[in-house]
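Got a structure for you, questions after.
Only one protein chain is missing from this complex, and each of the others stays in its spot.
Up next is chain A:
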Amino acid sequence: MRSFLYQRATDPGMAVQALSAAAAANNPLTQAAAQPLAGGTTLIDLMKLDVMRPAAIVDINPLAQGWSGIETGGEKLRLGALAKMSDVAAHADIQRHYPVIANSLRLAASAQLRNMATLGGNVMQRTRCSYFRDISYQNCNKRIPGSGCAAMDGVNRMHAVLGTSDQCIATYPGDFAQALIALDATVEITGKSGTRSMPFAQLHKAPGNTPDIETTLQPGELISAFSIRGRWPRSVYLKARDRQSYEFALSSAAIALDVQDGVIRDARVALGGVATVPWRAREAEALLKGRKFDNGLAQRAADAAFADAKGRQHNSFKISLGKRLVARALQQASTMEV
């Protein structure tokens, strides 16, 4: 960890100002000289590891009063970016109308971390790739653009099989983002010129040739809220992992179905633990829509979700695991009592 300036935000304008002043236009935001601090569960780790070296930290927790609401009335859900993971997971309306959200949060991290971590910080969580998190490795395109990728032929059991490039195979590690992307969430962003909204699906960027650029956020911009239209009581989040708790997904599936008279009117399939970004499996959704559910259909949808997957030496198992998990999650969603 290096010495840094600590500032407390007094209002959103001040936070945006402090963050954008320090951001150089030609630098990815992850390397900006000023970084926002919410729960701190990723940022502080990475600073101790010397992976992130901000000169200044802007503590945005004072904005919680305006930015941590959980609004579930009517047909629209609005979640403030500074709401704590644990509060949202425990919310009765979320558990009832959006089980996929409640479970994606409940199955993430540990109770202690969920008490600290915020929703906005959670979706911005950075990869757990060991070669990224250890600066003694010189080959990491995400940390040092153009330096290569040590994971490509290294210890890559936890790495991605979807959305990879020949520059980076680091997995997006979160759970909640899969629920958001499945439910067509909108992300509300506060910046210099006020507030803008965009589909959550446009927030993360696949690595391509620039793995160091992870999101489409502009200098000084902060996530202030997420919103979702409609209710999704027939939804599940399944997560396969090495231990029973406090562990990242080897593969996860966020599934939401709208079934009427036995016919799937709408289907949402998102994948975690297997992709470089929160991953929407639209091919699988297309197969499901307008059909009656059966196990064969679930299997075909699962196969479609992984049709483009590419495994490496130690992570190829994620393809068959992911398919089995998606099929099982679809079965569970289809038989839910709602």
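What we mean here is this: a contact is a pair of C-beta atoms (placed from the backbone, for glycine too) under 8 Å apart; a residue touches a chain by one contact, two chains touch by 3 or more; residues count from 1.
By our rule, contacts and distances are computed from a predicted model.
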item	value
Record-based protein name (UniProt) of the chain missing from this complex, from "Xanthine dehydrogenase family protein molybdopterin-binding subunit", "Protein-glutamate O-methyltransferase CheR", "Putative tricarboxylic transport membrane protein" or "ABC transporter permease subunit"	"Xanthine dehydrogenase family protein molybdopterin-binding subunit"
From A:153, A:166 or A:294, residue that would touch the chain that is not displayed	A:153
Selected residue (touches chain absent from view) among A:20, A:130, A:210 or A:227	A:130
Positions on chain A contacted by the hidden chain, ascending	1-3, 50, 110, 128, 130-131, 134-138, 150, 153-155, 157-158, 238, 240-247, 250-251, 317, 321, 324-325, 327-328
